[in-house]
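Below you will find the structure I want to go over with you.
The other protein chains are all here in position, but one chain of the complex has been omitted.
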Amino acid sequence: MGFEPIKILYALGTIFIIFNVGMLIQGIVRKIGARVGKRYGIRFYQPYIDLIKNYVMRSNVTHGVMFYLGPVFRLTGGLGVFLFIPIIYGSQYFSNFAFAGDVVLVLYFIFFGSLGMALGAGEGGHPYSAIGVSRGLAQVTAAEIALVIAVIGVGIQYDTLSITEMVAAQQGGIANWTMVTNPLLTILAMLAFLGAMGRSPFDVVLAPQEIPIGPPTEYHSTFLGIMQTNRSIFPMAKTILFVNLFFGGATNWIVLILKIFIVYMWSVVVGVVFPRFRVDHSIRWWYKYALPLGIIAIIVTTLIAG
Amino acid sequence: MVSPIYIFIIALGIGFLLSLFDKAGRAVAMTIFYGALLAMAFISGQWLLHLLQGAEAEIITTAGFQPPFSINLKMGLLEAFFTFLINTLGFLAGIYLLPKFKSQKIYGMILFLMLIMGLNGLVMTGDMFNLFVFLEITSIATVSIIAIEKNLKSISAGFKYVIAGGIASAFYLIATIFLYRFTGVLNIAMMAETLNVASSQAVFLSVFILMIAVIVELKPFPANGWALDAYEAVDSGVVAVIASGTSAAMLFVFYKISPLLNNTLLLTAAGIGLATFTFSNLLALKQKNAKRLLGYSSIGQIGLIITAYALLVRAGYARNSEIVMLTTGGLFINHFLAKAGLFWLSGVVEKEKLEEWSTLRNNPILLFAFAVFVIALVGLPPFPGFFAKWQLVMTFANQGLFFWIGLILLGSFLEAIYLFRWLGKVLKSDLKAELKAKISQIFPILIYLLAILIGGGYLSRLINQGTSLSILYLPVLFIVFLFFIDFLPVAIKNTLVILVGSYYTYLIIPQLSGYRVMLGVIFLAGGVLLFIPGYFKRGKRTGFYPLAVMMYVGLAGLLISENTLQFFTSWELMTLGSYFLIIRGKKSEPHALSYMLFSIGGAFVMLFGFGILYYVNGNSMALSSLGNIESMAGIIYALLGIAFLTKMASIGLHIWLPGAYGEAEADVSPMLSAILSKAGMFGLLMLMAAIQTANLGSINLPYVLGWLGAITVFIGNLLAIYQEDAKRLLAYSSVGNLGYILFGLALMSHMGWLTSITYALNHFLFKALLFLAIGGVVYRVKTKNMYEMGGLIKKMPLSFVSVLIGIIALSGVPPLSGFAGKWLTYNAVLEKGWYLQGVIVIIGGLIAFLYCFRLIYAVFLGQLKDKHRQVKEAPVWFLIPQVILIGAIMLFSTYPAFILGPVGKMLNDILPENALIWENLDAYSIYGHWNGFLIMMITGGIFVIVFLWLYFLNRKAQKVKQFNIVYAAERPSRPELTHVGYNFFAHYKKALGSLSQPYVTKFWNTMADIFHSSAGFIRRIYTGDGQTYILHIIIFIVVVYFLTIGG
Amino acid sequence: MLLTIILGIILIVLGLWGMLSQKNIIKIIIGFSIMDTGIHLLILSIGYIKDRTAPIMNQAVQSAGQVIDPVPSALVLTAIVIGLAITALMLTYAVKLYEIKGSLEISDFKELKW
Amino acid sequence: MVKKLFSLIILALLVIMLLPLMTDFAPFAELSRVAEKYVQKGPAEVGGQNLVTSVIVTYRGLDTLGEIAVLFIATAGIGFLLGKSSGKHKRSEASQLVNTGTAFLLPIILLFGVFIFLHGHLTPGGGFQGGVVIASGILLFVLANADSQISSNLLHWIEDLSGAFYVIIGLLGLILAGGFLDNSILPLGQFGKLISAGAIPLIYTLIGLKVGAELVGILNNMQRSQ
Partner (left out) sequence: MTNIFIGVLGVIMIAAALIAIYQKSLLSAIVAAGVISLLASIIYILLAAPDVAMTEAAIGSGLTTIVFLYALNKIRKIKADK
C-alpha cells in the first residue's frame, strides 16, 4: 500500500458514486418519513434540485474570513472522513486513501468539519449560532463516547485498528459479523450512530423549533450548497464506517448500498418513534446509560477476544 | 595569640568602669563600648582562625590550678566558632541599638556588654557551677535590658521571663549539687567520665533535672509562653540577641552537658525537640503578629536542632563528628543568621501585623534580605538550612529513623506555610507607609545577609560529587550577576539572558542522552524562545531575570544531576524561581502561595523518598541506584511519585495550578505551563525507567498512576470547559494534558512512553502558543473574562491564527500534531489492555473540543465589543515566538517521523519492545498505521480544492457590517447582547453537575481548617498569665519525667 | 544530712506552691525566695559530713578527716548573693508593673498571649 | 479553684519525682575528690585558714567575679528599669533615738564590716558579709539623716573602681602568676596572719567595697527613682 497518483482518480470516482447514493437516500428517506406521517412528501430527487438551486444562487455576503472558510472546513471534513475509509473490501479501486491511517484517524477527522463549521458559524456573529454550536458540540462529544467505546471494542475484538483488517476479520458469512459475534457492542454502536447522525432523540443540533434561525440562516446560497454537498457525503461516510465495523463491510457496491440503506433507516425509524431530548438530558443520557453500557460491552468484548 | 580570658577581662573591666567613662562624655563611653565589643569579636575570631588551621584546643585554667580543682575555660574550635558568632552578633546588635544607647542611660550599654560576656562564659566555661553563674549573668542581664523599652508589654514580658528563668536555674542548681555529690567534681568533662547514669535512680533523676533545666532555658513546648511573650514585646535589637545569641549559647550548653546523658535521656530530649518543632510551627499558623511569629519559628528551630543533635548522638555519631556538625551546625547557622536578620528587620519596619511589612518594598535591598532570610528559614537552597536538612534527613534515614523524618518534614511544612504566606503578603499587599531605615539598622542586616549567602555557598560543596564545578556553579554565578545588574533596562537584560541561555543550551544539550535530550530541548531551547516576549516590557522589571533564570537553571540541573542531592537542589531552585515568577502577577498572591505549598509539600515527600533510598541502597546518593532497589522499592517510588505528581498537578494535587497559571504575567504563563510542568514529567520518566528494572513486590504503582492519569485527563478537561477566564481555561487544559502524559508514562510500554513524550512535546508547542496568543490578547483588552471579549479576529488576526492552530493541535484533530498523540494512545491502550482507563482518557480528549471551541469563539468570533474597537494586534514580541511555534507545529505535524523516530530509538535503551515501526513517513504499529505526511497532504489538497470551488462560485463576497444579521426581526444594537459567551456550556454543567463540584478544593480547605483550628485551640494554653507559665514549666518537667521513666 | 535535705525539698515545694497559688506578685516573689532558701539548704546539706567542723584550718583542725566539704559552702555563698540579685530585680519589676498599671495581680498582665 | 487543685496534683507528682533524691541517696561519708585536695593542699597553696574563702576567692574565683558581676548587673538593671531619678524626696523625720544611735553606731558598724572582710581568709565571713554590714550601716545613716542624700557619685566611684581593680588584680594573676585570679601575686605570707594568703585580703576588700556600694545602690535606686 502507498500513495500513487492514480488513486486520486479512483477516489474521485468513489466520491461521485457515494455522493449520488447520499442524495438519493436523503430524498427517499424524506419521502418515507412523509408517507409515514400521512403526507405526500417531496420528490425523491428534490435534494438535487435544492442543491442546484443553491449553487446557482449568488450571495455576496460574508461576515469574515472564518465565516467564508466555515463551509470549506465542513466539506473538507466530510470528504476527508470519507476518503480515509476503505469502501469496498478487496477492491483496489474503491479503497480510497485508507492507507494514510486507520480507524483512529477517521474517528478524529470527524471533528475537523464540525470544528470548522462551528468556527464559521461563530464568526457569523449571530447569537443563536453560538447557542447551536454549543449544544451541538456538547451533544456530539457526548455521543462520541459511545462511538469511541465501540471502536475500541472492535479494536480489541479483532486486535487491530485498521478498518480493512476489521472488515477482513468479518468475512465469510453473517455469522462472522460483529453484529452477531458481539451484539452488545453493536447495540452501543447503533446508539452512537443515532447521536453521530444527529437524529432524534438526539437531534438537538438543529432544533428548529427552539432556534428558528442560526447557521442555516446565515449560510445560504453557495455556502448552503457546499454544506448540502457535505450532507450527502458525510453521513454516508459515517454509515459506511459502521457497516465496515459491525456489519461485515461490503465486497461490492450493491451490498454496500443495501447495507447503507438499512443502517441509515435505523436512525430514521428510531427518530420517528422517540421524541427529542433536551440537550442536558441528552448529555446525561450518554453518561448515565451509554457509558456504563459501553464499559460492560468492553468487558464482554475482552472476554470474547481473550 | 591573645588569651580568651581577655574577653572576660575586657568585658568586666570596661563594664565596671563604663559609667565613669560616661562622666567624661557619652562619646567616650560609646567609643570604648564598641571598642570592647570589637575586641571581643577580634579575640574569638583570631582563635577561630588559629584553630581552623589545626591548632590544639586551649584549656585556660584560672588561679593557677588544674581542673577539676579550679574553674577552667576551654577554647576549642567549636567554642571559638560560637564565641565568634556571639561576639560578632554582639557588635552588630550593638551598632543596631546605637541610637537607643546614645539617648538612654549608660546602664543599657553596661547591661549589653554583660549580656555578651555572659554568653561567652556559657560557651567557654567547663565548670558546672560556673555555668550556673554565667546563666544567671545572662538571664539577669537579659531581663534588665528588656527594659530598654519601658512599656507595659515589655515590662510584663520581662517579669514572666525572670520568673521562668529563676525556676529553670533553681532546677539546674539542684541537679548540679547532686551531681557534685555523685562525682565529687564540678568539672563537666570529668563528671561525664565518672558518672554512671544508670547506677541509681537518684543519679538518673539528677541528670534528668539538669537536662530538663537546660531544655527549659531552650524554650520547649509547651513551657515557653514566657519566651514567646518576650519575643513579641522586647525591642527588636535586643530580641535578636536573645533569639540568636542566647539560643546559641544555650544550645552549646546542651552540647556540653550531653555527654552526661544516656540514650534514654537523649531520646527524651529528641522527643521534646520534635514536639516543640512541630507544635510551635503549628501554632504559628494562627499568628498575625510578626515578632511573635518569629518567636514561634525560633522556638521551633531550636527544637529541631535539639532533635537532630540528640538523635544523632544517640545513634552513635561522635558529638563533634562531621555529620553532626554539618546537620546541626548548618541548621543552627541558618537559624542564627536568619532569625537575627528578621528580628532586626522587625525593628526597621516597626509594624506588628504581618501584612504591614509590605513597607519593606520601599527598600529593595531590605526586601531582598527579608526574602532571603525567610527562604533560608524554610530550608530552601542555596542557604545553609537546606543542605543541613538534607544531610539530616539522609543521616536519619541511614539510621532508619523514618518516623522522626516524617514529623520533621511535617513541621518544616507547617513552617513553610506561614513563612511563605508572610512573604507573599509582603510582596503583594498594599503599600501604605513609608520606611525609615537608619544606616545603623541596615548595616547589621546586610552583614548577615552576606553571611547567610556565604554560608550556603560553603555548605553547597556537599553537592559536588564528581560533577564538574563549572556546570554547577557558573549558572548560579550568572544568577548572582543578574541580581547585580538588575538596575539595567529590560532590553539589555533580556538580550543578555537570551544570548547566555542559547550558549548554555548549546553547551548542555550535547551532554545529555536518551530522553533527557528531548526534555533538554523543551527546557532550554524552549526557555530561550519564551524569553523573547520579554522585550515588550518597559522599565527594569526588577527581580524578574535572576529568578526566571533560577528556574531554568533548576530545570537544567535536573537533567544533568547525577545524585539525589543535585537533583533535589535543582528541584528546589526551580520551585523557588518559579514561585517568584508566579507571584509577580497582579492577583497571584494566594495562588503563588498554594503553588509553593504544594511544591514544598511535594519536595518534602521527595526528600523522604530519597532518604529511604539512601537507607536502602547502602548510603548511595547516586540517582542511578534508583533502578536497583533491594527493598522498600514500593514506598520509595510512591513517595517520589507523589512529589512529581504534585508538580504535574495530577488530580487531587492540582488545585494550585489554575490560579498560578491563570494569574501569572503574560509571558510567564507559557513558561510555567509549557516548560515548568515538564519537570514533573521528567521526574516521573526517571522514576518509571527505574521501576522498569526494580522489584516492586506487590505494589502496582504504574496501575495506580494509570488510573490517576486517566481521571486527571477527564476532570481537568471537564473543569476547563466551565471556566470564564481564558487563562484559567488554558490552565485546566494543562491539567488535562499533563494527565495524558502521566497516563502514557504509567503504561510502562514503549508505545505508552512514546505517547507521553509526543504529548509532552506537543503540549509544549501548542500551550506555549496558546498562552502567548491569549496573553497578548489579555494584554490588549485588559480582561481575562472571555465573555467580555469577542470578535477580536478583526483586530488581532495573527493571534487568531495562532489560537486556531493551537486548538487544532490541542484537540487532536488531524492533520495537526495532536493527532499523533491520540493515535498513539489508542495503540498503546490496546497493547497494554487498559481499556477502561483508555476509554476515560479518550472521553476526556473529546471534552477538550468543547473548551477549544469556546476559547476561540468567545475571544475571536462573535460580536466585537465597542470598547475594543481601537484594540491593536498583540505586541510583535509576542508574535515572533508564536510564528516560530506555529512553524514547529507544522513541521512536527507533517514529518512526525523525524522526531518520533529518534525518540523511539532513545527509548529503546529502557523499553526495548519497540512496537512502532517507521518506514519512511509511515508508522506501523501492530494494530494500525498512520502517515502524518499523507494526511496533511490529503487534507490540504481537499481543502484547497473545496476552497477554490467555493471561491469560484462566490468570489465577489463582500464583508457586511457587524450587525447585519437576522435576529428575531430586529437589529441588535449592543454587541454585549448578542455575544453568547457567559456560562457557555451551562447544559453540560447541568448534566454533569456532581462531577464538577470542587471536592478536591474542599478537601484541602478542610485540611487547612483542621490545622488552623487545632492551632487556634492549642495556642490558648498561652493565657498570658505568668503564673500559668510557671505551672506549664512544672507540668512539663513532671510529665516528661514520668514519660521518660515510663516509656 | 537527710533531714535537712528533706526540709530543703519541702521548702522548695512550698515555695513553688506559693508561686502557683498566690495571685499577688509580691507573694509570688516571696514564694520564689522561699524556694531559694530551700535550695540553699539542700546544697549545704549535701556538703555536710556527720560530726565534722567548719573548714577553717587552725591549730585544732589539721586533717582532712575533721572538716566538712568547703565546696558546697562556697557554692551556697555565691547562690545566696545571686538569689538576692534576682529577688531585687523581680521586686523592681513588680514596682514597675504597679507603677504602670496600678495592680499587683499577676492575672492582670495578660496583654501578651497566644 | 480547679487550677489550684491541678497545681497541687502537679506538685505532688513533683514530690514523687524528687523522692529518689531523698530515699536513694547516701550523704558524703568522706570528702569529695576536690574537697580533699582543698583541705590538704589549700593552706599551703593559697595560704588562707578559712578554706571556704580560699575556694571562693581563688579556686573558684571566677565564680566570685561572676557573682560580683551579677550583683553589678542587677544594680545597673534596677537603675535602668526604674528610669530617671526624680530628685526630690520627702522623708519623715527619724526619731531621736535613731539619730543618736546612728551617730554612735555608724563608725562601729563600718569598722565591723571592714573587719569582716579583712579577716575573710582567717575566720568565717568575707567580702560579701562585710559588704552587707557596711551597706546596712550606711542605710542606717540615711534613715537617720533624712535630709542628707547619699552621693551617688561617690557610690559610683567606689563601685566602679573597686570592680575594676578586682579585674586588674585578676589580670595581674594572669600576667605575674599561674593564671587569672591567682592570688599568689602577693606573697602568701605566714599562715594564719592577717597579712597572708596573697591577694585574698585585697580582693575581699575590693569585693566588700563593691558589694557594699552595690547594695546601697540597689536600695538607693529603689528609694529615689520615680
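Note that the chains take the letters A, B, C and D in the order they are written out, and that residue 1 is the start of every chain.
As a convention for this text, a contact is a pair of C-beta atoms (placed from the backbone, for glycine too) under 8 Å apart; a residue touches a chain by one contact, two chains touch by 3 or more.
Given the structure is predicted, the values throughout are model-derived calculations rather than measurements.
Student: Could you tell me which shown chains are touched by the chain that is not displayed?
Tutor: Hidden chain, whole complex, touched shown chains: C, D.
Student: Out of D:G125, D:G173 or D:G198, which is the one that touches the chain we can't see?
Tutor: D:G125
Student: Since one chain isn't shown, list which residues of chain C touch it in the complete complex.
Tutor: Its contact residues with the unshown chain are 1, 3-4, 7, 10-11, 14-15, 17-18, 21-22, 24, 26-27, 29-31, 33-34, 36-37, 40-41, 44-45, 47-48, 52-54, 56, 67-68, 72-73, 76-77, 80-81, 83-84, 87-88, 91-92, 94-95, 98-99, 102, 104.
Student: Pick out the residues on chain D that sit against the missing chain.
Tutor: Interface residues of chain D facing the absent chain: 50, 52-53, 116, 124-126, 128-129, 132-133, 135-136, 139, 215, 218-219, 222-223.
In the analysis below, only the chains that are shown with their structure count from here on.
Student: Just how far, in Å, is the C-alpha centre of chain B from the one of chain A?
Tutor: Result: the chain centres lie 53 Å from each other.
Student: Need the CA-centroid distance for the pair chain C / chain D, whole Å please.
Tutor: 16
Student: Just the number, please: Cα centre separation of chain A and chain C in whole Å.
Tutor: Centres of chain A and chain C (C-alpha means) sit 98 Å apart.
Student: Among all residues of chain D, which ones touch two or more of the remaining chains?
Tutor: Each of 7, 11, 14, 18, 21, 25, 27-28, 32, 34-35, 38, 59-60, 63, 66-67, 70, 73-74, 77-78, 81 in chain D touches at least two other chains.
Student: Give the residues of chain A that touch two or more other chains, as numbers and ranges in rising order.
Tutor: Expected reply: no residues.
Student: Quick one: in the complex, what on chain A touches chain B?
Tutor: The touching residues are 2-3, 55, 58-66, 68-69, 71-73, 75-76, 79-80, 83-84, 97, 99-105, 108-109, 111-112, 114-115, 118-119, 122-127, 130-131, 133-135, 137-138, 140-142, 144-145, 148-149, 152, 155-156, 159-162, 213, 217-218, 221-223, 225-226, 278-284, 287, 291, 294-295, 298, 302.
Student: Flag every residue of chain B that touches chain C in the complex, lowest number first.
Tutor: Checking each residue of chain B against chain C gives 129, 132-133, 136, 140, 143-144, 147, 150-153, 155-159, 162-163, 166-167, 170, 173-174, 176-178, 180-181, 186, 225, 228-229, 232-233, 286-287, 292, 1019-1020, 1022-1027, 1030-1031, 1034.
Student: Can you list the chain B residues touching chain A in their complex?
Tutor: My answer: residues 791, 793-794, 797, 804, 808, 811-814, 819, 822-823, 826-827, 829-830, 833, 835-836, 838-839, 842-843, 846-847, 849-850, 852-854, 856-857, 861-863, 922, 925-931, 934-935, 938-939, 942-943, 946-947, 949-950, 953-954, 956-960, 962-967, 972, 977-981, 984-985, 987-988, 990-992.
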